[in-house]
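These notes are about the structure you will find just below.
Removed: one protein chain of the complex. Kept in place: all other protein chains.
Showing chain A:
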Amino acid sequence: MSSEEYPITDLLITGTEINYLFICPTKLWYFAKGITMEQENEWVDLGRFLHEQRYANEEKEVLVGSIKIDFIRRGDTIEVHEVKLGKSMEKAHEMQALYYLYYLKKLGIKAKAVLHYPKLNETKEVTLDGREGEIEKAIKEVERIKSLPAPPKPVKSKKCLKCAYYELCWV
């Protein structure tokens, strides 16, 4: 797959959507349709709180087109920073960061990403190098799921127990 496939003007999906794709397609569908859960918001609040405490001096919530980056550091290369609560969804976080890098690359900006896990006192670096295909596949899949007339059938897993959509999915 060539990386010419997605001109920047077609990249309308958000980082959260890429993230949710790797958590659960059902959740992605509901979220993309604006059907969100209030616990989700509390969770976001907690994230924001952690964020504000710890990264008070950074350039925060930087909006670039359809993506919103937690914060950015400018040095020799631009660093995209994402703050996450726990590591159980690591793959999803990584793909979200990759998507940002892919997006920025389209704009001609070379960057690398750093995932922060303040509660665990850990960071993880992510670079795009050669992973364009992976992210393009993910973008395609997000678009496919969003275009479905009804949400994909939920699949019960351990994730569901902590998911804000639990009641909606299983009632």
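Please note the rule applied: a contact is a pair of C-beta atoms (placed from the backbone, for glycine too) under 8 Å apart; a residue touches a chain by one contact, two chains touch by 3 or more; residues count from 1.
The rule we apply is simple: contacts and distances are computed from a predicted model.
Visitor: Select, from "P-loop NTPase", "NADH-quinone oxidoreductase subunit D", "Hydrogenase maturation factor HypA" or "CRISPR-associated endonuclease Cas1", the UniProt-recorded name of the complex's unshown chain.
Guide: "CRISPR-associated endonuclease Cas1"
Visitor: Have a look at A:I35, A:L120 or A:V155 and name the one touching the chain we're not showing.
Guide: Only one listed residue reaches the unshown chain, and that is A:I35.
Visitor: Among the options A:D10, A:E61 or A:E167, which residue touches the chain absent from this view?
Guide: That would be A:E167, which touches the missing chain.
Visitor: Considering the entire assembly, which residues of chain A contact the chain that has been omitted?
Guide: Considering the whole complex, chain A reaches the absent chain at 33-36, 38, 149-151, 166-168, 170-171.
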